[in-house]
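Here the complex is missing one protein chain, while the rest keep their positions.
Chain nomenclature is as follows: A, B and C, assigned in order of appearance, with residue numbering initiated at 1 for each chain independently.
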């Protein structure tokens, strides 16, 4: 980071951030490892790995598979649970100067409520509610794919939490306009589009699915056009609901595509795994772009519509 | 093609084919151009570009954009209409020794019915009903994304047609189990999974969507994991409904993945545009695989379940 | 008939900033190659490309072909980094070709940028015809090579707006303006290749007066007429640039559709 460029200043609704670059949950650990590569305060916000109520060991090996310009993961929300998170991670996050976002994941509506509620009073700037994970009370269908459970969950979480709330939904959410309406009606502050896309790989030698859990999450450049489509549509449906774009972002040019399509903020996932310096590099080159073109990023949000 | 390998013989329900390789509609023209590269009778079937009732000029330029390991197209179903097709293309198709499939596309249920009906009595082996295109009576939502219109359309097409009928649906179809049930209940003979995935690209220099129609269809290797997932799920829902896999298939190993996931037949799209010899090359290498492993492809259908 | 074949890079010379001359030796004998035709070239390198890229043939002799290309994106960047002896897959020859130039009058050729390539080939293929070749580019240093290579059947005119032109459209007009200001020729036939807007203006200028052949460009996928990715409107219906073209009678082109 050369120096702070005010042209990068970004707004997610009421939240003012130094720039639009935020790590995607699960690709940044809890920030500590990246701190040894660079000062993570250069990021617009930090965002921790999704935390669940109980500790989870996650899915069996193998968990990673490379596809044409994408990767699939079957990590299965491994994490040590909210109590450990509060004890071991929150104190570290609190030392940071940048915004602190926390991702929560539940398998029932009640789990989301308990998680959100238990974070009240902690010095965090936003909670990203990962409603792209399967609802075990609804036969494993993702929360965001069922309008009733999505509505109920967001409603209850909003009621119990005093945080800035982001709903992270699947890129495949269908119908998307309904989901966007629910998120906005329930008083959520922003939507994140989105999570990994459901994919599969077959190990043709063993004639079995590569992943023990069969279906895994596809991320990386392969899904970028899909994520851009979802961001574009969400902005068309409701330009007043702030959007976080996520999916396959590797370069500053990708970020510009998302911003022009309607995203205020961008999350970077797989790129962090390919190159730990992906985010500061993107910030630097966005900075150069804004200076060269004498334009600030905020003017560009949704400009392609 | 070195010689005919009976181990490649494939069945799509009642249809017996010399091998499982079929071109995806729209990437093969009407077959004539490929005939000058190789004898297209080596294919399991030929499949023509989707034909509509009326002649269509399609979408404006540009129509093609390359993405990371994928391509997006906005051709917009350009074709000269069913009358021209019957006069200019069917006679050529009739001279072929392999199976002849015809793809039809409509923008209302009635158009599908008229198309299917008008093909009765012609010597074709199957009609692929492209219900992944937008229904103008339902605000442009794809037929396959609305259970009622899908059901109505398939029902009426089935009633008026005496052909072997394939429903080609979108990979994003949701809920997929419902669509599979409808396809099977309505007496369709097979499902093709699937069409291109809806994507977007932004031209950051002009700050506009790259395509005039904004959203375009993503195909190629990038979508392979998604297509495999859809085939896997369709087979889980109903192993008795024959499946055609389509999406990102480039190599014989990709074909094996689809077959093991549950597809009986594979359609090759984008690969034809990258290399006109993609299909015969795949057939040759499937043939080598079967001989080396002393296995016939039919034994492998759905074996990974 | 289009063939898929392999080729070996003989040389890949930088002529001017971002302009290169690529010489390819074909691995197999192919049908006769005519001016206006193009190749579909696999350009994968550090940057990943999936589709082949179309390039006009600038010259063809024995089993060698020349390509003049400009670095504009991933595929051409890859090409610019390639060294002799590397193998490249291609489809050749693609598309239709220019009609035979007149041998009685003078053939006017107007090329914009790398659009000079197929026009240059025309002058080589028909050494007994006479050509008035106008070459417009935004960079002075692109003159040398082309001028030096043209034969005695060619009168070469160079026009550049180097240092003055900031946007392409302005430049695209200027080659025609330059011609109009400086020439008293009445050509028998006109051939042009370059930016779409330039060819459009040229067509308007001589419409209904002199036959004009234009060599069009479009984003392509297949390059052999099956995907309709390059389809556009003409006065006689939709046509594909790759297979019905790239050469069209300028008057039949519906320019807004490109």
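Everything that follows uses one rule, which is that contacts are C-beta pairs under 8 Å (C-beta built on N, C-alpha and C of every residue); 3 or more make two chains touch, one makes a residue touch a chain.
Quick caveat, the model's predicted, so the values are computed rather than measured.
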{"item": "Among shown chains, those touching the left-out chain", "value": "A, C"}
{"item": "Per the touch definition above, residue among A:130, A:214 or A:272 touching the missing chain", "value": "A:272"}
{"item": "Among A:36, A:240 or A:292, the residue in touch with the chain that has been omitted", "value": "A:36"}
{"item": "Options A:13, A:62, A:175 or A:302, residue touching the unrepresented chain", "value": "A:62"}
{"item": "Contact set of chain A toward the excluded chain (per top definition)", "value": "26-29, 33-34, 36-37, 49, 57-58, 60-66, 68-71, 73, 75, 78, 220-221, 270, 272-277"}
{"item": "For chain C, residues in touch with the removed chain", "value": "44, 46, 48"}
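Here is the rule we use: only the chains that are shown with their structure count from here on.
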{"item": "Central chain of the complex, centres being mean CA coordinates", "value": "B"}
{"item": "Taking each chain's C-alpha mean as its centre, the one farthest from chain C", "value": "A"}
{"item": "Gap in Å, rounded to a whole number, between the CA centres of chain C and chain B", "value": "36"}
{"item": "Euclidean distance of C-alpha centroids - chain A vs chain C, Å", "value": "47"}
{"item": "Chain A: positions in contact with at least two other chains", "value": "69"}
{"item": "Multi-partner residues of chain C (each touching 2 or more other chains)", "value": "48"}
